[in-house]
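Just one protein chain is left out here, and the rest sit where they should.
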Amino acid sequence: MTQHIRYRLDADDDPRAAERGLASLVLTVVELLRQLMERQALRRVEEGSVTDEQAERLGRTLMCLEERMTELTGKFGLEPEDLNIDLGPLGTLLPER
Amino acid sequence: MDHAPAERISLVDLLDRVLAGGVVVTGDITLSVADVDLVTISLRALLASVSALAGPAAPTGGADDSAHQVPARRG
Partner (left out) sequence: MTDRQGVWTYAITDYSGGELPPLTGVAGTKVRTATAAGLTVLVSDVALAEFGEVALRRNLENLAWLEEVARAHHQVIEAAARLFPVLPARLATIYSSDAAMAAVLGARAGHVHAALRRVGGRVEWGVKVYAAPEDDRREPVPASMAGGEGAGRGTGRGEGAGLAYLKRRRAQLTAARESRSSALAAAQAVHSRLSRHAAQARLYPPQSAQLSGTRTPMLLNAAYLLEANGGSGFTSAVADAAAAHPELRLELTGPWPPYSFTGDDS
């Protein structure tokens, strides 16, 4: 059974809602990539395959990214839970909070 | 013992049982404007590129030769 998730982008009723629909889709993908990068960075730091200086830079960059995501999410009137896609038996795309 | 009227049974619980656990939801995201579907993004394509997240494909149900029992597809 295929289920279609529609993101309505009609400008008529509520341009804000349309914008929010697209934003949540885009931001979900960005958030996915951010979380993957973060996990990868943590793994590398824990493995010891990066220098202290590199780890510090990684951390700062990731911290900035997280702040930016929080800003963007808020800017579109979205909650963190809105950034997710349910894939049925595969679970959700992003880990549930 | 009292039996609840059929309407009160949750569809999801019923589907679990009549499809023998074979309910599959594969999500395709369709961007539509004024009911006209513009772009369909297949999540399978997204998953394939992030292969760490996709689980192994489960076997599909078998079917008897002379019955075309349609197994719900998995994966």
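In order of appearance the chains are A and B, and numbering begins at 1 in each one.
One rule holds for everything that comes next: a contact is a pair of C-beta atoms (placed from the backbone, for glycine too) under 8 Å apart; a residue touches a chain by one contact, two chains touch by 3 or more.
Given the structure is predicted, the values throughout are model-derived calculations rather than measurements.
**Q** From the touch rule at the top of the page, work out which displayed chains the omitted chain touches.
**A** When the entire complex is considered, the left-out chain reaches A, B.
**Q** Residues of chain B in contact with the chain that isn't shown?
**A** So the residues of chain B touching the unseen chain are 1, 3, 6-7, 9-21, 23, 25, 61-64, 66-72.
**Q** Can you name the residues of chain A that touch the chain not displayed here?
**A** 1-3, 38-39, 41-42, 45-46, 52, 55-64, 66-67, 70, 80, 86-89, 92, 95-97
Here, only the chains that are shown with their structure count from here on.
**Q** Determine the centre-to-centre distance between chain A and chain B, using the mean Cα coordinates as centres, and give it in whole Å.
**A** Result: the chain centres lie 25 Å from each other.
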